[in-house]
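Below is one structure, written out as C-alpha cells; comments come after it.
Note that one protein chain is taken out, while the other chains of the complex remain in position.
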Amino acid sequence: MKLTKDQQQEIKDQQSQKNDTKRVIAPELEKILYEAIPALDHGFVRVVDYMGNDTSIVQAARVSYGKGTKKVSTDSGLIKYLMRHWHSTPFEMCEIKYHIKLPIFIARQWIRHRTANVNEYSARYSILDKEFYLPSSENLAAQSVNNRQGRGEIIDGEQAKEVLGLLKKDAERTYSNYETMLNERYDGSKIDENKKGLARELARMNLTLNTYTQWYWKTDLLNLMNFLRLRADSHAQYEIRVYADIMLESLKKWVPITYEAFMDYRVGGTEVSANGKKIIQKLIKGENISYEESKLSKREWNELMEAFDLKDKLI
Amino acid sequence: MKLTKDQQQEIKDQQSQKNDTKRVIAPELEKILYEAIPALDHGFVRVVDYMGNDTSIVQAARVSYGKGTKKVSTDSGLIKYLMRHWHSTPFEMCEIKYHIKLPIFIARQWIRHRTANVNEYSARYSILDKEFYLPSSENLAAQSVNNRQGRGEIIDGEQAKEVLGLLKKDAERTYSNYETMLNERYDGSKIDENKKGLARELARMNLTLNTYTQWYWKTDLLNLMNFLRLRADSHAQYEIRVYADIMLESLKKWVPITYEAFMDYRVGGTEVSANGKKIIQKLIKGENISYEESKLSKREWNELMEAFDLKDKLI
Amino acid sequence: MKLTKDQQQEIKDQQSQKNDTKRVIAPELEKILYEAIPALDHGFVRVVDYMGNDTSIVQAARVSYGKGTKKVSTDSGLIKYLMRHWHSTPFEMCEIKYHIKLPIFIARQWIRHRTANVNEYSARYSILDKEFYLPSSENLAAQSVNNRQGRGEIIDGEQAKEVLGLLKKDAERTYSNYETMLNERYDGSKIDENKKGLARELARMNLTLNTYTQWYWKTDLLNLMNFLRLRADSHAQYEIRVYADIMLESLKKWVPITYEAFMDYRVGGTEVSANGKKIIQKLIKGENISYEESKLSKREWNELMEAFDLKDKLI
Partner (left out) sequence: MKLTKDQQQEIKDQQSQKNDTKRVIAPELEKILYEAIPALDHGFVRVVDYMGNDTSIVQAARVSYGKGTKKVSTDSGLIKYLMRHWHSTPFEMCEIKYHIKLPIFIARQWIRHRTANVNEYSARYSILDKEFYLPSSENLAAQSVNNRQGRGEIIDGEQAKEVLGLLKKDAERTYSNYETMLNERYDGSKIDENKKGLARELARMNLTLNTYTQWYWKTDLLNLMNFLRLRADSHAQYEIRVYADIMLESLKKWVPITYEAFMDYRVGGTEVSANGKKIIQKLIKGENISYEESKLSKREWNELMEAFDLKDKLI
C-alpha cells in the first residue's frame, strides 16, 4: 500500500484533531482512528467515524425492558443475554464508518450486503488509480476438486509464474489502453492535445476486475456482525477475509464486551438441525449411531461431526 | 413534562461528560445534547448521540466524484448541488439518535417510517407510566368537512369540556383498572399481597391509545429529512408535527448548511406535473387558461394555483 | 369472527375468479386463496396473493451457481442445502400477501418486523370497527414469576371473572365515548345533527389497545420465515402465535419442500455456543461435567440441557 502525499497529509490532519464532546467514546478505537491499515497488495481499511460503544447497547436494552433489566447486574451479562437470544435492535444503536480500498471483484461480492450506506469512487466522473491486485504466491490456489466454490492445492512452479505473468500483463495492457482511449494519463495529463478522449463512463469498461476502487462504507453494529460472521469465516474467499479480519480487530477495539459475546455465540458457535439433535442425543447416551441410520446426507453428517470435533466419525 | 429524579440525574450525568475525540463534532448540537425538550403535555425529544456533520457529506461526495468535485469551490455549493439533484448517498453518511416520549397513537404513525432503528419501552416486561395525552383547548378540532383526514374548526364551549372530560376520565379509569388487573401500582408496589397479577403482556391491552410510551430512535440524515418533509408539513397531524418541529431545530444545529438546502429545495419547494408545466408556461406567456381547459381535477388545479400563490385563480 | 355481508360477497367474488396464467402456481394454496381463516375472537388471516413456488427458489439458485448446481439432482436436495447454509437470496424470490385483522397491541408487536410492505386501515380517515379482543378463559394467565416477559399459571374463579369484566366494560365504554366524541356511530350514522364531531385523528386516542385493526401485509419468503421462527415459537406471546400458526399452515401449502427444510433446520434446530460445544463434546466422550465447571450462567446451562433433552441435568 502506497499512499499519495495528499492522502498522507489528509490522514495526519484528521488524526491531529482534538475535539471536546459530550458523546460517549471508544478509547481504543480512537487510537487507530483514520489510520490506513494495509490489506492485500494495494488496499487498506480505515475507520473514519463511529457512534456509540458497549454502553449504548445496554442503554437501549434498558429502555426496552424497563426496570426489568436492572436485575441483570452487569453490562457484560446483559450483552451476552442479548446476543444469545438474538435480540437485534439494541445492537443497531451503534454505527461505524470505514474508508476502504479494494479490488473491484471483491467490491462486487461485498456490495451484496445491502444494509449499509455506500459512497464509491465513480469512474464515470474520474479516472481510476493505476493499481491492480496480484495474489501473492501462497494464495495462488487451484480450483478445489470437492467444493465448487473453494480453493484446492497451491499452484506453484512454472504454472504459478505463468498465471502471475498473465494477470500482470493483462492488467497493465488494459489500463494502458484505458489511458489511450481517454487520451489522458492516470495523473490527469493529456496525451494528445489535438484529440478528444472517450467518455470516462465508457472507457472504464476496458479495465480488469482486479483494478482497485474505494468507498466509504457505513453500517450499524448488528449488520457489521452479520457481515463479519460470513466474511471472516473460513469458507469466505481469502481476499475478502483479509478485510474482514482487519475489521474484526476494529470491532474488538470499539465494543470489547460485544466482541467477546460475538466470538462465543456466533463465530465459535454452531447450529444443529432437528435431525442433528437426535443424533447428538444418542451419542450423549452412549448409543451407537451410524451415518446410514442417520437420515442425513453425507455432507450434512460430516459437518455435524466436525462441529463437535468427532473426527473418527467422519466418512 | 415532568421528569423523575432518576431521569434528571441521568441527564445531568450525561451532560457533565467531557470526552476527547478525534471525530468531527457539531458544536451547536453539543450544547443541547441529552436535554429533554418538552413536546405536547408529557412528551419530550432528546438528542442522545450523533455521527458526522456537514463536512462528512462533502467528504463522502468527494470520494464518489473524485477530483471532479474539487471544482465546486465551497462545501455549501456542493451540498446545494447534491440536494437539488437528489443525490442521496452522501446524506446517508451522517447518523443521529433521539430519545423520545410520545403518545401511542402517534408512535403508530411514526413507526411507518421503516428505515430507522428503534428500541421501544416494552409493556410486556414493564409497567407503563401513568401519563396520557390530553389536547390543549386550541387543538381540539372538529373533523374537516372537505378533507377526510384533516381538522376543521375548533370545538369549544360545552362540547369541548365534555370531550376533554371523557378523554381524561376514560384514560384514568382504564389505567386504574390496568393496575387492578396487574395487582400492582405504577410505582411497582403490590396492591393485594395474596393475589396473583395478570400477565403484563395481557393487561396492557386495557390502556387507551393516548397513553405515553418512549423509545430510542436512530436514523441517518437522509431518512431524517424524508421523515421531516412529511411530518413537519402542514398536512401532518398536529401531534406529530410538534415533534417534527423540534427535530427540525436539531437538524439546524447539527448540519446548518444542509438545513438551508433542505428548506429551499424540499420544504419550500413544490412539484409540477407534466400537465401542470404546460399551464404554468401559458400563464408566463400571458395567455389565459381556465380550469375548464386545463384537464386537471379541481383539487389538482387548486393545489397548483396555491403553490404559485395565484389566489385569484382558485375555484 | 363475523364478516359483514359486503365482505362475504367480496370474498365470494374473488374466489370465483378463474384466470389463465403462464406463471407458476401453488395448487394447494390456490384452494384456500382469499378465505378468511378465523384467529382469536374477531380476527382473521387471508392469503390474498402470492408469487412463485418451490421451483422459483431452485430456478434462482441455479442462475447463481450456474452449471454447478446441476449436480444436486433434486429440487429438494438443493433447497435443503440452501436452508442449511443460510443462503438467503433464493428464498427472497417468492412473495406472499396477507389480509389480516388483529388487535392493535398485537399489530404493534408485529410491525417491528420492518422488512414487509403494509397498508393499514387508517383511523384518521375512517371509523374503526366496534370489535375488541377478550381472552378466552384458558388464556387468562398470571405474570410469570421467573420470566419477566412470560405468563405463569392460569387465573381463574372470581379473579378471572373480574378481569374479563373490566376488559369488556372498559372497551365498550371507551368505544361508546369514541362515538359520542365523533358524533357518529360505528355504522356511519350521525348522533346529533346539530353538532360537530371531533376530528377522527383525535377521537381514536380514546380507544383501548385491544380494539381490532386490519392491514394488507406483504413480504418475501425469507422474511416470512424469519417472522415465523420468532412468532410461531413457544416464547412468543400467545396472541401473535395464533396468527403465526395459521401462517405456518399457509407456508406448507405454498412451498411444501421449503416448509420441510424450515422445520428441520430452523424451527426444530438449536444453536450451540463455543462454550456449549465444549460441554457437549465432553458429554459425548462420557466425561462428567457439572454446571459449576461449565462457565455458563445458570440460565444458559439449562437452555443447553433442554435443547438436547437432558432433563436430569437441569438445575
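Letters A, B and C mark the chains as written, and numbering starts fresh at 1 in each.
Everything that follows uses one rule, which is that a residue touches a chain if its C-beta (ideal position, glycine included) is under 8 Å from a C-beta of that chain, and two chains touch if they have at least 3 such contacts.
Keep in mind that what you see is a predicted model, and the values were worked out from it rather than measured.
Chemist: Among A:Thr208, A:Asn223 or A:Ser250, single out the residue that touches the unshown chain.
Modeler: Answer from the full complex: A:Thr208 touches the omitted chain.
Chemist: Per the definition of touch given earlier, which of A:Ile11, A:Ala61, A:Met181 or A:Ile280 contacts the omitted chain?
Modeler: A:Met181
Chemist: With respect to the chain omitted from the figure, which of A:Ile11, A:Met51 or A:Ile104 is a touching residue?
Modeler: With A:Ile11, A:Met51 or A:Ile104 as choices, the missing chain is touched by A:Ile104.
Chemist: Per the definition of touch given earlier, which of A:Ile37, A:Ala141 or A:Leu230 contacts the omitted chain?
Modeler: Within the whole complex, the residue contacting the unshown chain is A:Ala141.
Chemist: In the complete assembly, which of A:His85, A:Lys195 or A:Lys298 touches the absent chain?
Modeler: Going through A:His85, A:Lys195 or A:Lys298 one by one, A:Lys195 is the residue touching the chain not shown.
Chemist: Applying the definition given at the start, please give the residues of chain B touching the unseen chain.
Modeler: Touching the chain left out of view, chain B contributes residues 65, 68, 71, 77, 80, 84, 89, 112, 148-149, 263-265, 267-277, 280-281, 283-284, 286, 297, 299-300, 303, 307-310.
Chemist: Take the complete complex as the reference. Which residues in chain A touch the chain that isn't displayed?
Modeler: That gives, for chain A, the contact residues 103-105, 107-108, 111-112, 114-115, 118, 122, 124-125, 133, 135, 140-144, 148-153, 155, 159, 162-163, 166-167, 170-171, 173-174, 177, 180-182, 195-202, 204-210, 237.
Chemist: Against the chain that's been left off, what residues of chain C make contact? List them.
Modeler: 14-15, 17-25, 30, 33-34, 49-52, 56, 59-61, 63-69, 89-90, 92-93, 95, 97, 99, 117-122, 125-127, 188, 214-216, 218, 220
The rule we apply is simple: only the chains that are shown with their structure count from here on.
Chemist: Could you pull out the chain whose C-alpha mean position is farthest off from that of chain C?
Modeler: A
Chemist: Using mean CA coordinates as chain centres, what's the gap between chain B and chain C in Å?
Modeler: 29
Chemist: Take the average of all CA coordinates in chain A, do the same for chain B, and state the distance between these two points in whole angstrom.
Modeler: 35
Chemist: In chain A, what residues contact two or more other chains?
Modeler: 65, 68, 89
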